[in-house]
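Excluded from the complex is one protein chain; the other protein chains are retained at their positions.
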Amino acid sequence: MLKRFGVSIPDDLLNKLDRLADKKGYSNRSEVIRDLIRDRFVEKEWELGNKEVVGTVTLVYNHESHELADKLTDLQHHYHKDIISTTHIHLDEHNCLEVLVVRGKATKIKGIADLLISTKGVKHGKLVMTTTGKEIS
Amino acid sequence: MLKRFGVSIPDDLLNKLDRLADKKGYSNRSEVIRDLIRDRFVEKEWELGNKEVVGTVTLVYNHESHELADKLTDLQHHYHKDIISTTHIHLDEHNCLEVLVVRGKATKIKGIADLLISTKGVKHGKLVMTTTGKEIS
Amino acid sequence: MLKRFGVSIPDDLLNKLDRLADKKGYSNRSEVIRDLIRDRFVEKEWELGNKEVVGTVTLVYNHESHELADKLTDLQHHYHKDIISTTHIHLDEHNCLEVLVVRGKATKIKGIADLLISTKGVKHGKLVMTTTGKEIS
Partner (left out) sequence: MLKRFGVSIPDDLLNKLDRLADKKGYSNRSEVIRDLIRDRFVEKEWELGNKEVVGTVTLVYNHESHELADKLTDLQHHYHKDIISTTHIHLDEHNCLEVLVVRGKATKIKGIADLLISTKGVKHGKLVMTTTGKEIS
């Protein structure tokens, strides 16, 4: 069931919010507000550290870099219980994109992401901290 | 629109068909017959050789095998235009499962699958020949 | 360590084996023989029924078919503990290819595959029975 409540905010902030909602394709303000609230809860799950969270790690690298592919595979196998799956896209002859889905305690997942992203030769890497969805409706 | 037609077959063959349908969870004979016909068409697409087909290649291997992971990655990048994506599951500390989705002319796709599956050290490999779905309704 | 032993077979069978090996890109007979033996072991793991196996299920279907996508998603969520991941490729506006990686007892995995493949509207489906790799070297 949806409940309704009023919100008071400065008009310039409201303008900004409307422009954002419009640009992002939201159909009304409630939708944007709900997403902001959900976002904050997802962050909280990660801050607590010992809650079960889910994340995705995106990596771009050259598979011909000295021993890089091996190092990344070894690291991933070491944490095989936390890594659900890895999708590998062969971008061209040299470049790879990998997206890992990882699940576990926030602090551990962050640690695995940091290890992978900071491996020498990785061109770009990002962790998306998301949620198992259990506590967000 | 569905059309209906009669089929005459020996009773023991019908018994076998019914047992198969039952075991596989089909709800009626028409469903089984339709699937058999579709299967035959998929095979035909592959036999023609120069039609565009889609397939999946499943590989199981030990990523610690001497240079095996490197060789498989190099092969895959060489054919990066035919391989849409590779999903990698870290089965345990040593063993990997990879499923590739490949799309292209049947003869080329078969060739890529054979190359990957016959690579020394691959424990098990299978090609599923399937269809883009365009000509099957 | 590799061991060596002799094999006696009729010459026409040997010819066939050599043609197969050649066509499939194997570099020598031992490689082919080893793969045949591994294949047989993988089949055995599946026959036993209660051993832990791994498989991939490939499905092609039209996502606009009446309630088909929903039915497949519901089925998959019901068995979410056995299905590790699903890769979905949008083949065109209408057709989808999905590859599931499934892990569990052979009889259960076969049952899940049969359910998915026999769902009305699935154009083509195949189960690849493979192995966790633990007992194959």
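Letters A, B and C mark the chains as written, and numbering starts fresh at 1 in each.
By our rule, a contact is a pair of C-beta atoms (placed from the backbone, for glycine too) under 8 Å apart; a residue touches a chain by one contact, two chains touch by 3 or more.
Since the model is a prediction, treat every value here as computed from it, not as a measurement.
Novice: Quick one: which of C:Ala21, C:Val42 or C:Leu91 touches the chain that's been left out?
Specialist: For the chain that is not drawn, the touching residue is C:Leu91.
Novice: For the chain not shown, which residue from C:Ala21, C:Leu59 or C:Ile83 touches it across the whole complex?
Specialist: C:Ile83
Novice: Out of B:Ile84, B:Leu97, B:Ile117 or B:Ile136, which touches the unshown chain?
Specialist: From the options B:Ile84, B:Leu97, B:Ile117 or B:Ile136, the contact with the absent chain belongs to B:Ile84.
Novice: In the full complex, which bits of chain A touch the chain not displayed? Write them out.
Specialist: Given the touch definition above, chain A has residues 23-27, 31, 35, 38-39, 42, 54, 56, 58, 60-62, 84-85, 87, 89, 91-92, 94-97, 99, 101, 111, 114-115, 117-118, 120, 123-124, 126, 128, 130-134, 136-137 touching the missing chain.
Novice: Touching residues of chain C against the unshown chain: what are they?
Specialist: Given the touch definition above, chain C has residues 63, 69-70, 73-74, 76-80, 83, 85-94, 96 touching the missing chain.
Novice: Please identify, in ascending order, the residues of chain B that touch the omitted chain?
Specialist: Here the touching residues of chain B are 84-85, 87, 101.
The working rule: only the chains that are shown with their structure count from here on.
Novice: By the touch rule stated above, which residues of chain B touch at least two different other chains?
Specialist: 85, 87, 89, 91-92, 94, 96
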